[in-house]
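For subunit A:
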Amino acid sequence: LGGGGGDDDVHFITDYYTDPWQSLWGDLESEFEDETDIPMNIEEGGMSGTQEGRLAQLIQSGNPPDANTSTFDQVADIWETDQLDTVNDVVSSIEEVNGEINTDAFLGDGDNLYQIPHGLYVSNFHYRADVYNELGLDVPETFSDVLENAEAIDNSDEYPDMRGYGLAGAPTGKSQDEILVMLASSGISGIGLRWQDPDAREQLEIHWPEDTVTEVLQYIKDLSQYSPDPTTIDWAGSLSDWVQGNYGQGYHLNAWPVGVTAQTAEAQDSDGLRAVAENTEIIPYPMLDGVDPSENWLSAPAPDGYHIFSNGDRPDDAKEWFEWLYADSIEQTVSFYQTDPGRFLPVYSDVIGSDAFQNQDIFQAHPHLLEKLEYVQDEIWGNHYGNVDEANISSPEALYMQRQWFYGEMVNRVVTDSNTVQEAYDWGYSQLEEAFGEAQETFGG
Partner candidate 1 sequence: MPDIEIRNLTKVYEESGNKIVAVDDVDLTIKDGEFVTLVGPSGCGKTTTLRCVAGLNKPTSGTITFGDRDVTDKPVQERNIALLFQDIALYPHMSVQENMAYGLKIAGFSREERIARVEEAAELLQITDQLEKMPADLSGGQQQRVALGRSLVRDPEIFLFDEPMSDLDAKLKAELRPVIEKVTDEIGCPTLYVTHDQEEAMTMSDRVAVINGGELAQVAPPKEVYDEPNSQFVSQFIGQPSTQFFDGNVGSVNGTAELDVGGYAYDLSRDGLEGWAGEDVRVGLRPQYIRVSEDTEAGIPATHLLDEPLGDATHSFFDTEFGEIVVVTDPDFDGNGKEYSLVFDDEYIQLFDTDSGVRIV
Partner candidate 2 sequence: MSQSDPPGGIFGLSYDDETRVFETLKIVSTAIIVLVGAWPIYWMTQLAFTQYETVENVVTVFPTPDIFTLDNFTVLTDPEMYTYMFNTVVVAIGTIVTVVLVSLIAGYGLARLEFPQKENFARILLVGYLFSPIVIGIPLYQIWQNIGLLGTRFGLIIALSAISMPFAVWLMWKYIMTIPEAHEEAAWVDGASRWRGFRDVVVPQCRPAIIAAALFAFALAWNDFTFAQILLPQTDTTTFAPGILRAMGQAQFLPDAYLMAISLAMTLPPLLFAYFMQSYLLKGFQVRAL
């Protein structure tokens, strides 16, 4: 029975913990222990919320883990209080094997990296091509198109149980991400901040135009009519729903829904599911009517990876572990992407093009999935991100804002009719002001 962080093992908490991950971790752990005599204790973090709870327990009891997995803004609080260790050396070794990190997202201040990245999350729009064909729908370019399609699917007799759009409305995780993307697709900053002087990039100011934000909120509200109960949709639920064909359109990351569907189809040897996987199409998230794709405020995909706690018991051994994992060979690196096909865009530049990556079984069975992944990297990230310079506001303050939950809660308020669109905006705006004030105070910006 492994005791929490109390013993001598290198304690590593991760939410990469689906069934395939789990067996992979098991193998790697014993292999690593054999080779290095460093005992590992790999713990499942659990999704949304539970991992934070667990971290809180460990940190408050003076016993932080040695490493954990998450996106950077989720650990910003930890980083901010100097609990993280730099990982420049590890990352350099890994880059030698897998190629350079190809993101300019926030991984630390200045030259110091605090994350060993694993993958990137590119936000996009998913739809079911077969459904579109059957109903004669066009690929949406604007919010209105999405709405029209949603209505058509929702009311179609051909798909009586299928809803038009899967809208995340629980006041956490997915809804937060979804509204930030929608705002960016409307040509404004998702988190409501911009540089006062875009060139100097010194001082941030609030920029959250009421008419645009309310228009987006109204869009969300309209969408919710065609969605299964939004409050029950989160990251995990939305995937399961997609596999089961519960809705025809939705917001998601990379080619995650395709990957999950394909994987399940193979596991169950189900042609029906294979068809769903093959018919899952991915495009950039449509724009607010009248806004040009070049005005998209998406700046950089969120990087997901590992952080080392400087006040853990064995930070150096933890670093060794990640170096052992990723700097061994590109083949080994690829195996990590096999476990969760479609979920991540590899963050190291050589990976996606490598034979090892392209020859994965799942890609053999579902070439469509590889295509989609490449499309996400090349087309969506390549052409729809980073169009607006001001959108890149990477800074501690921006991080601080990113992990406020009021964005997601605004969605919740609107979809549950707790607030009118206007009320939700006003409330969100006041939260924004308050949080921004705190951020400035904390970071002296």
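As a selection rule, all candidates are chains of the complex that A comes from, given by their letters.
By our rule, a contact is a pair of C-beta atoms (placed from the backbone, for glycine too) under 8 Å apart; a residue touches a chain by one contact, two chains touch by 3 or more; residues count from 1.
All figures in this text were calculated on a predicted structure; none of them were measured in a lab.
Note on subunit A: across the options 1 or 2, its touching candidate in this complex is 2. Those residues of subunit A whose C-beta lies close enough to touch candidate 2 in the complex are 1-4, 6, 15, 17-19, 43-44, 46-48, 50, 53-54, 56-58, 60-61, 63, 161, 236, 239-240, 243-244, 246, 260, 263-264, 267.
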